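A single protein chain has been removed from this complex, and every other one stays in its place.
Take a look at chain A:
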Amino acid sequence: MQQEEPNKYVKELTQEKYKYGFTTEVHTEVIEKGLNEDTIRLISFKKGEPEWLLEFRLKAYRHWLTMEMPTWPHLRIPEIDYQSISYYADPTKKKEGPKSMEEVDPELIKTFNKLGIPLEEQMALSGIAVDAVMDSVSVKTTFKDTLMEKGIIFCSFSEAVREHPDLIKKYLGSVVGYRDNYFAALNSAVFSDGSFVYIPKGVRCPMELSTYFRINAANTGQFERTLIVADDDSYVSYLEGCTAPMRDENQLHAAIVEIIVHDRAEVKYSTVQNWYPGDAEGKGGVYNFVTKRGNCKGAGSKLSWTQVETGSAITWKYPSCILTGDNSTAEFYSVAVTNNYQQADTGTKMIHLGRNTRSTIVSKGISAGRSENSYRGLVRVAEKAENARNYSQCDSLLLGDKCGAHTFPYMDIRNETAVVEHEATTSKISEDQIFYCNQRGINTEDAVGLIVNGYAKEVLNKLPMEFAVEAQKLLSISLEGSVG
């Protein structure tokens, strides 16, 4: 009886727990499956791109052909047939993105409302500007005019290519070059849409900026690109959310995020990643291969990554910081949850180049079911990086005895004035702890939620308010039924 009950519970929950698993019935223009130079020309043509951007894509594609899938992650990645994927899906079926609410397909608005992302500005939650991206196209960006008054640019990537080509030309690929890695090359060749943010000198962005990514169409990959530029003495807090329908087949997601932080500017980038993780048997789910990197280019600049990773069948992701400017600061706060057959290999790279640079890494892995959860991090202090400081803390929490937690910290220290600290712990939610909660009237699911949220508190506290509440719920839901 002891054994049966939790199993029954696991089943019930895994069947209902992913509440974003619906699909939207809209007419979607999808280009034919397959990847070759013509596909890339077609994407570029559909988006009406300038010649230089097509060249950028083709160079990336040709380079990608010479590369191989990385094998170093602690992941079992099934062979991906890149010819069986469609690289462009447009649910808005218009040449340009919609100009006003009237032009947006009501089905799409319904979808984003269902996800809790109101696209109508008057409904928008406490002033968060949203760029909603479905499949390959940005559906709608809110609050654009309000932001424009301050000189802030927040728009879809496609629009930025048309309206602000100089900025794109200057910064695209400047932090993550197309040669960087296999998936970066692929993204650079076929990227579809995403968000562009520019905060001018001395401007503090008055609201949270948020992009919401949604994969809808079947057999398509999503390859978005986000570029954020914070000019001298500016500040912006940026949020990213992701969901996908439940599908039996795997969906590929390979994004790039580039951030450039100039003198004394500060960027906070928060992610709540909730792509469909696959079912309890490990069928379906999103493959999430993402390259995120920021360059703290200016003196005294600051970049902070906060991520809560609960979704995806496979996560391969290392939001990183290059601390180029003297006295620059970088932070990485992460909670990665894996359950059932999910696999995550995630962490960060802190590359100290400037003097008196500081970085902090706090990583909290939570593994349940038969999942595998790895932290992989690199701290590099270059020869000229005098007085660099790093503090890393990597904790793993295990639920059950069939999951795995791994830590791969790398250090490359070339300046003897550096102070680098690393702490790691592994703990397990014990049956005694659960029973103690039960005896006080707290049921097992709530007890797990309480313990997990307590464990992840340090990271959750770094999220903006509304996101933190959402993330807390998400953590509990992702792990429901995993302890019995």
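Points to keep in mind about this one:
What we mean here is this: contacts are C-beta pairs under 8 Å (C-beta built on N, C-alpha and C of every residue); 3 or more make two chains touch, one makes a residue touch a chain; residues count from 1.
The rule is short, and it goes like this: contacts and distances are computed from a predicted model.
According to UniProt, the chain absent from the figure is "Iron-sulfur cluster assembly ATPase protein SufC", selected among "GerAB/ArcD/ProY family transporter", "Iron-sulfur cluster assembly ATPase protein SufC", "Transport permease protein" or "NADH-quinone oxidoreductase subunit J". When the full complex is taken into account, the listed residue touching the unshown chain is A:Asp446, out of A:Glu37, A:Asp263, A:Asp446 or A:Glu470. Residues 2, 427, 430-433, 435-443, 446, 450-451, 453-457 of chain A touch the missing chain (whole complex, contact as defined above).
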